[in-house]
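A single protein chain has been removed from this complex, and every other one stays in its place.
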Amino acid sequence: MKKWAEVALGVVTSIGGFLEVGSIATSAQGGAEFGYQLAWVLVLGTMSLAILMEMTGRLAAVSQRTYADLLRERFGYRFFLLPLVAVFVVSLLVVISEIGGVSIALQIATGIDFRWWAIPTAIVGWFLLWRGNFTIVEQGTAMLGLVAISFAVGALKLHPVWPTLGRAMLPSLPSHDRARYWYLAVSILGASISPYLYLFYSAGAIEDEWTIEHLGVNRVTAGMGNVFGGGLAIATLVTAALVLAPREIKVDRYEQIALVLATPLGRAGLVFFIMTLFITCFGATLEIVLAMAYLLAQGLGWNWSENLKPDKDARFATSYSVLILLAALPIAIGMDPLTLTNISMVATAASLPVTVIPLFVLMNDGDLLNTHVNGWPSNLALVVIALLSIVLLVAALPLQLLGGG
Amino acid sequence: MLQPASTRITHLYLALTVLLVGGGCGSPPPLDKQLETLASWTATMQLAKERHGAGAITITYATQLRDRADEAFQQASTTIGQSAQTHSDSAYAAAALDSLRTAIRQLEAEIGS
Partner (left out) sequence: MGALHLSHDVIDAQLVDRQQEKIGRIDELLLELEDGQPPRVATIVIGGVARARRVGRWMLALHRAVHALFGHREEQESRVPFDAVRRIGDTIELDVEGDTLASMRLERWLATHIVLRIPGGSGERK
């Protein structure tokens, strides 16, 4: 019985973890400009993330070591600097965007300009991290994040054309604006496959004291959770495709996105949109700064745990405190959250090889995983994801220049 | 046909410069992009007016949309002149700006500001 509660919880967590500022913004832009056509990118991103989460979760449950810990120990400090710096830079960009998302939600609700909300958001977030424990961060945001289901309700009420949507699950070439299409495809992949998600997930398995008994929970969480999470991102794309695309509205500013729910669901839709944007971005803010502090602490061998009082892991606690306050500054001085979001998603996509490729080595290490090493289907999938990540690295900069406008 | 290495390098730099400038570092976007943006904001205003009429969105939110559209209008009215090369281009630009202005006024009338 307890197992099923954990499974349910895990699924809910990944829903809350999947939909956040990046997915909402890029899916809405994709739907507005290309209708259903980019849905296949969300399918690809969701499947890749599910596979990476299952593997990092299995690695942590069996070896009792986090991914960041093993990245340092098995690959040495010189190599470790590469993922450390890459993940730090992109995660900082993403967390700034998340604080931007929270601030925009509060602006839409109150009319008070978003830049005033950045610092208060960071302070409340810091307080929760300082006083709260891992369960509060993980489950609190997950439970509240269920409001995101309103996107699915909105999409259904707009009566999508199912066969057309079904066909969009397979890749197709655009009839116009090729550079923009591929730019959005890369952004959507960056929003779906974020290194912070699997670094957080791997540390979470240790925080929640997972053992080999939890491999089933891990598989269901990574699989089902991402199916639901990815489903909601597709719902966001569908609402934009049915509300914005026919009117030829492009998403140039965050404020326009709220119309995708206010159109099918009326006043409740506007309220649900604000709540979804607020809660999912706030939850992601906490998870990303924790993921960055985990990476630093585990890589350098400091004491770490969100379940310890800050004086027991002073460097870890100081790290997340400094990071969350630092991330509020660019929004507080008025940088445009949507521009930041788009840049961070492309940067995330470009950063993937340094965290995806080493996983292949670890997942085939019998010393760590005994009989739970990757079989050939898992290895094949990981190779495909690694190749995809290399393509993203090469394509990101040219596409940012050609299609970013 | 073989070219001297220096020529090839110059071409490479030229291509890179075109890429960077074309990528939006400084110069205004081409006319068709600006027209698309104006049309997009005009449609946003019309949708906002309709949704406010149906009671779906608050005045607070509608006002923010109006402000963003206003910013887009101001920006386009300073840059679109440079992008319009011919008489007919200018006519299109003026018409697009005019539609957006009208749509903004109609939303303002709807929300009573």
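We just call them A and B in the order they show up, numbering each chain from 1.
Everything below uses one rule, namely that contacts are C-beta pairs under 8 Å (C-beta built on N, C-alpha and C of every residue); 3 or more make two chains touch, one makes a residue touch a chain.
Keep in mind it's a predicted model, so treat the numbers as computed, not measured.
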Displayed chains contacting the withheld chain: A
Touch criterion as defined above, residue of A:L156, A:M169 or A:A314 at the omitted chain: A:A314
For chain A, residues in touch with the removed chain: 63-65, 69, 72-74, 76-78, 80-81, 130-133, 300-304, 306-311, 314-315, 317-318
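Methods note: only the chains that are shown with their structure count from here on.
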Rounded Å distance, chain A centre to chain B centre (Cα mean): 30
Touching residues on chain B, where the partner in the complex is chain A: 19-20, 22-24, 29, 33, 36-37, 39-41, 43-44, 46-48, 51, 54-58, 60-61, 63-65, 68, 72
Footprint of chain B on chain A - complex, ascending: 107-111, 243, 247-250, 252-253, 255-256, 258-259, 262-263, 265-267, 269-270, 398, 400-402, 404-405
